[in-house]
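Please see the structure below; I have some questions.
The other protein chains are all here in position, but one chain of the complex has been omitted.
On to chain A.
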Amino acid sequence: MSYSISVALTGSGGAGAMTAGQILLDSAAQAGFYGLMTRSMGPQIRGGEAAALVRISSVPISSLDDHYDLLVPFDWGNINRFSAELPLSSSSLILADPEQGDVPPSIAGYGARVAALPLKALAGAIPGGRANMVGLGAVATLIGLPIASVIAVLTKQLARKGEEVLAASTACLEAGAQAAAGLPSVTKLPSQPHGEALRWNISGNEAAGLGALRGGIKFVAAYPITPATEVLEWLAPALEKTGGALVQAEDELASINMVIGGSFAGLPSLTATSGPGLSLMTESIGLAVASETPLVVIDVMRGGPSTGIPTKSEQSDLNIAVYGLHGDAPHVVVAPNSATDCLFATQWSVHLAEALQTPAIVLSDQAMGQSRVVIDKPAENGFVAQRLVPEADAPGYQRYALTNSGVSPMAIPGMAGNNYVADGLEHNERGTPSSQASDHLAQLDKRAGKLDAFDYGEHWADIEGDGEIAVITWGSVTGPVREAIGRARAKGIKAKMISLRLILPTRPAQMQEALKGVKKVLVVEQSHSQQFHKFLRGHYDLPGDVLVVSRPGPLPIRPAEIETRLAAWK
């Protein structure tokens, strides 16, 4: 028995791996477990390879495990393309359908146990039967997930498809469950799942959408791009219900500039994109910095550069998010560190953008954006959009007045007596274009100073644990880091995690405080050129002994890799 179990369901597109994975996750939730499902796919919309990677746990999780306990391939087509993403151990079990041929070398090489399960033949014996449902029945039984939970989920999901479809699927599940009785055993889930509190079943992209709504976003303009599109698909109907609007633009230049227009006109506004779209938007984000127009850009990172790997994750847009704007252009960059945190991070970013009248970039990634998680209901946070606006007819209104906080009242067009021109040209306090050195310096100081002076509270980083070793990380890699530190602690190795949420502006004083007593630092990130490590080196003083675990996507960083480093350092 273990606190978690990991199952990989794979097949060619259309084999039903994703459907089976989704039902498995939902069933685990139904039975009271926590869970996480990530997707691995090729770049095409249909017909490529697909894997549903499911981890079910009795405690909350935000990381994949080191290997899969169970691999269920519905066919072996294309498996070589992602066998590296399917680590197995000698105690893992592969349920192989003899009809699909031998286990390919790329999988057999892991040395896992193999058991024959004639998925197709069993499904074929049932009218309307499908191999993925047989597989699901076998998986549920092997890991000790009550088949009743799976049937409960199916009954709900297939309600509209009629009795026959449900009966066929149920029969397949039962056939799989029966067949499992004769199979070798695998690790089983604990029989007593954790509590019965209200759980959420949500993806990171949906959570980001919800965070946007809760933060007060009323206008969204965006252009479809993988893997960010679900943010829009979730927000479109949600905005309609809450009195907002979503416009699908003709490209990313239009999206970002519509958002600037919406915000200038007084509505908290947001767009969502991925790397190539962010590249197109950078000129206009500069306009938002110079004109002090609040807005939020969600970047769900994927493998780059260029089209790169659109369906898989990488933390390689850090540089463009931090340094991509021309000129001295201070802005906010916030990175959620899990699918769950996409809610808080986005909501907080809306608050920061509006309070500071600046663009805020939310750096999510495919791994958390397209992961579906079963979690405890997140705590409410009170962060909403609150923009400083002037009184109507305030005498001598100056849009870019130099104030103590650096934030100056932003008039909404139509407010009597408060007309101004929002401008990308450098300007004076009134907003009149100016190329004078003194105005340039004053406005640069204003725009940088307002970000530095702001109180970001404890949200700048998630700091957990204690010890002379600190692991500094960010984004979705936080999941495996957190798990590795927990495992190390159980073995008597103490380490502190510092997961940076506020990437910009930097918080050197707070970091110094967090690093007090730390003698060794491990930096963990998912980029080829160590973007995060170099960023840390550029902005923070790190103690002498620094080690970096850095790898490009799409292979996720696994807890054991970090745990091994920590153990070696003890």
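As a working rule, a residue touches a chain if its C-beta (ideal position, glycine included) is under 8 Å from a C-beta of that chain, and two chains touch if they have at least 3 such contacts; residues count from 1.
Keep this in mind: contacts and distances are computed from a predicted model.
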item: Chain not present in the shown complex, as UniProt names it (candidates "2-ketoisovalerate ferredoxin oxidoreductase", "Assimilatory nitrite reductase (NAD(P)H) small subunit", "Succinate dehydrogenase hydrophobic membrane anchor subunit" or "Na+/H+ antiporter subunit D"); value: "2-ketoisovalerate ferredoxin oxidoreductase"
item: Absent-chain contact - pick from A:Ser91, A:Thr307 or A:Asn419; value: A:Thr307
item: Hidden partner chain, touching residue among A:Gly261, A:Pro276, A:Gly465 or A:Gly486; value: A:Pro276
item: Contacting the left-out chain in the complete assembly, out of A:Ala108, A:Ala236 or A:Ala442; value: A:Ala236
item: Which residue of A:Thr226, A:Ser316 or A:Thr473 touches the chain not shown here; value: A:Thr226
item: Chain A, residues in touch with the chain not shown (by the definition above); value: 42-48, 223-226, 229, 232-233, 236-237, 246, 248, 250-252, 276, 280, 306-307, 310
